[in-house]
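Shown here: the complex without one of its protein chains, the others still in place.
Up next, chain A:
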Amino acid sequence: MKADGKVFKYGDNVDTDVIIPARYLNSSDPAELATHCMEDIDKEFVKKVNKGDIIVANKNFGCGSSREHAPIAIKAAGVSCVIAETFARIFYRNAINIGLPIIECPEAAKDIDAGDRVEIDFDSGMIYDRTKETEYKGQAFPEFMQKIIKAEGLINYINNKNA
């Protein structure tokens, strides 16, 4: 599996309230949530994002509420991967459980700038910044989580196990 896209860059502590504000939580439709993704931090995001694009942020990405609507909105907006220095733990497990690839990599999070073209190889955990011509090694998932991601989420993983 690979990702290839243009980077949207954010800072520390991007919380779930700015990823998808509560005023839209009366919906759980991914397509509708996607239209408000990142609205309170970056009004331009939904206008500019293309399928395959990548979000890069600093520490504690996804802190705050447990709303799965946050990774769902990001995934439905077309984002192929989020790279951050660290993730808040509920966001981390939600992303894995719904099959949104995320990678922790402090160096990449620091160096990569908005607008860079970045390629990611999920099998090796390698991140390539094609604009800067640099590369980084992201943290690989433990085997158990890889199984969930391969099954494209926890529900399929459990279904497969029961089959």
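We take it that a contact is a pair of C-beta atoms (placed from the backbone, for glycine too) under 8 Å apart; a residue touches a chain by one contact, two chains touch by 3 or more; residues count from 1.
Criterion: contacts and distances are computed from a predicted model.
Missing chain, UniProt name from the options "Electron transfer flavoprotein subunit alpha", "3-isopropylmalate dehydratase large subunit", "Sulfurtransferase TusD" or "Cytochrome c biogenesis protein": "3-isopropylmalate dehydratase large subunit". Listed residues A:41, A:126 or A:151: the one in touch with the omitted chain is A:41.
The omitted chain makes contact with just one of the residues A:25, A:46 or A:126: A:25. In the full complex, chain A makes contact with the omitted chain through residues 13, 15, 17-18, 21-23, 25-28, 40-41, 59-60, 63-69, 71-72, 86, 88-90, 93-94, 97-98, 142, 144, 153-156, 158-159, 162-163.
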